[in-house]
Structure formats: structure tokens, C-alpha cells
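With one protein chain removed, the remaining protein chains of the complex are shown where they sit.
So, chain A:
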Amino acid sequence: MRAGPSQEDIRRHNLGALLRHVHLGGPTSRAELTSKMGLNRSTIMALTSDLTAAGLVREELPRETGRAGRPSLVVRPESARVYVFAFDVSPDRIAVARVGLGGVILDRRETVRRRGVFVLEELTGALAGFARQMRRKTRDDTVCVGAAAAVSGGVRKADGVVTFGPNLKAEEAPFGEELGRKLGLGLPVSVGNDANLAALAEHSRGVGVAVRDLIYLHGDVGIGGGIIAGGHLLGGHDGYGGEVGHMVVNPDGRACGCGSHGCLEAEVGERALLEAAGRFGAGPQGRDAVRAVVEAADRGDIVAQEALSRVGDRLGLGVANLVNIFNPEMVIFGGMLREVYLGSAAQVRTQLALHAMGPQRERLRLRTSALGDAATLVGAAELAFAHVLADPLEVLARANT
């Protein structure tokens, strides 16, 4: 039986906590870190010099403080030196970014993806190819400390296998393992559900900073979600939590890819909107097609207006259910749901007024994503940085060898 954490555990924890402050909050002076972390000045100094020696942060004199006295040194993340690879796989698009410590997107590649086919070899090959291209352009003193991917599908917590992804056509795909092998960096690739990761991204860097209870809704071909309760992502028993797209909002409704009927995804997803607007099958797909419907509605096309208002009603019903169950402080609309919400807010909030309970909707804030299209990539990068923040020196030592 142990009495408590050892000296070494405490030091590791403090190093991670300090690095997290700088990673999320940007350049911070030692004095601010002292008051934010509640540690004394000499401890902060010892911690920063350890992190500086490891090349994770660097200290600089501030430009001007406007105050009297010797200025406190500012601790900055070594964004250009320490980086991770973030991958994003959605039905229409794959993207790879090189993201520096501190969350700076240093480099980014993306390409369209053909819908309806999922060949693991081909997909991971393309992603790893992009990563290699970007890696070749980096300086010699840079170091890659992690990699993670956001995937539009259900990811099993235990082994990172994409167990289902009706919109990707993926099934039981050992995606992380395969991508890790193709990358050949000797780093494991963590995998997460895209909406879950986007929720974390909005929570740590987006519109939901300092909001402990939020629900992020992600619209793509389908509808995904991430629920953050009390500051933690609700992962569920196996990691499939937050699949709000399969909440039934109309039992007699449209058939859903999951086999059920009237799921939020089937009633509000891209196909539902395009079919209702009489635009399915012909012309563009994806985000552009959704935008075109919203634009047509704005110009006075009554078919598009009708379609948008029907979709808005169903979306509002779904949000009302979520609000009643989780009592979030904020609901964030991301992906194509940003456009859908702004174009049908009257319907969405009408359904909320009718179906959400008074006390729950009283202080509820509805917002659109602040990170926009980058939300899923930023989320993947945060996942990749997670183990660096848990044990900075150990991870860096391993990456340097």
C-alpha cells in the first residue's frame, strides 16, 4: 500500500500541468503561471528550466509590460519544433495537418475522397503519403511527438478499431494500427470519433472554452455528436458515446443507414435536406450542396425554404431532447449544421421553446463552431498531444531517440 504519490509523480504531474497551460493559453509569464498553478516561484522556475532543457518551451523577455520593476520572463511553447500529425477522415474529404505545440497548424494537406468506398490500404497510404511530404519539408531539429486521427465512425475505445462507419462504409477496420505502420515513425496512432474530437477542440480552443457542460453537434453526410459533461467527454462503456445522430425524432420517418427509421441523421442529414429541396442526385453533393439550398432559401426559393424549415423543426426537436437530458450550458452547431442552424434558427428555437423544459432552456446558449472546418483536425491534434501533456519529458526522450 502506498501512502501517496511519490516526488517523481508530483514532478511529472506539475510538468504536464505547466505545459498544458502554455499549450492551451499561449505565451504566459512566469508570474501568471505562479498564480494560476498555485505553486511557488522557485518551483515554477525549476519546472520551466526542465521543459526548456527538453526543448518543449522557451523563455523570453516580454516586449513591454507597462509596469514598473523587472519584467517576468514569458514562457512560450516551441511550436515550430515540437509537433504532431493530425488526420481527418470524413466521407467527402481527407486531411492531414502538422500541428505545433500550442495548437498552431504549421502545414496542411487535403484532398477529396470518393464516397461509398472504403479501402483501408489505399486510405492509410494516401494519408501517410501526405504526412511524409510534410515531414520532408521540416528542419532537422524538429521532432514529431505523436499522431492521431479523427474518423467519421464509431471507434472502439479498447483498441482504436473503427467498428462501424455507415457513411464511410467502414466496418471493423484496424485503422490506427495500419496508419501507424504506414507512417513508420514508431509512434502509435490514436483514433477517435470526429464529432467527439471536435467537441473537445471547441471545449479547449473554440467557442466552448470555460464551458464545462456542452454538446457539440457535427453535420456531415450524417450527424455526429460529442457530449462534454462536467468538463469530461462522455465516452460511454466502449467509447461509442455521443451518437446523437441515431436518436429517433420521428418514428414514422425516413429510413436511416443504421437500419432504424426517423433517426436525427435521417431527418436532418445532408440527404434529407437535399431530397426535400428536390436536389438529391443531380448536381453537387456535400457541403456545397447544403450551402446552395440555404442560399436558394435566402433568395426566396419556396421549395428550399420549406425543406430548410422542415429540417430545422426536426433538428430543434433533437436538440430539445438533448437539452432535457443533459442540461448543457451550450449547444454548438458545427460542420454543415452551422449553415443549417443559421438558416433555420426560427424553427430550431421554436421547437426548443415548445419541447425543452423551462429551467433547462433558461440559460442555454446556442452557438456556431468557432473553429469551423478545422474543428475535427484540431481535435485530433489535441488527442495526439494528450500523452505529451501527461508525461512531457518521457515522451520527448522517446521521440528523440
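Just so we're on the same page, a contact is a pair of C-beta atoms (placed from the backbone, for glycine too) under 8 Å apart; a residue touches a chain by one contact, two chains touch by 3 or more; residues count from 1.
Everything below uses one rule, namely that contacts and distances are computed from a predicted model.
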Chain left out of the displayed complex - its UniProt protein name, from "Anti-sigma regulatory factor", "Cytochrome c domain-containing protein", "Sugar ABC transporter ATP-binding protein" or "Dihydrolipoyl dehydrogenase": "Sugar ABC transporter ATP-binding protein"
Listed residues A:Met37, A:Ile105, A:Ala345 or A:Ala399, member touching the removed chain: A:Ala345
Identified contact with the non-displayed chain, of A:His218, A:Arg310 or A:Arg367: A:Arg367
Contacts of chain A with the absent chain, listed as residue ranges: 291, 294-295, 298, 338-339, 341-350, 352-354, 358, 361-362, 364, 366-368, 370
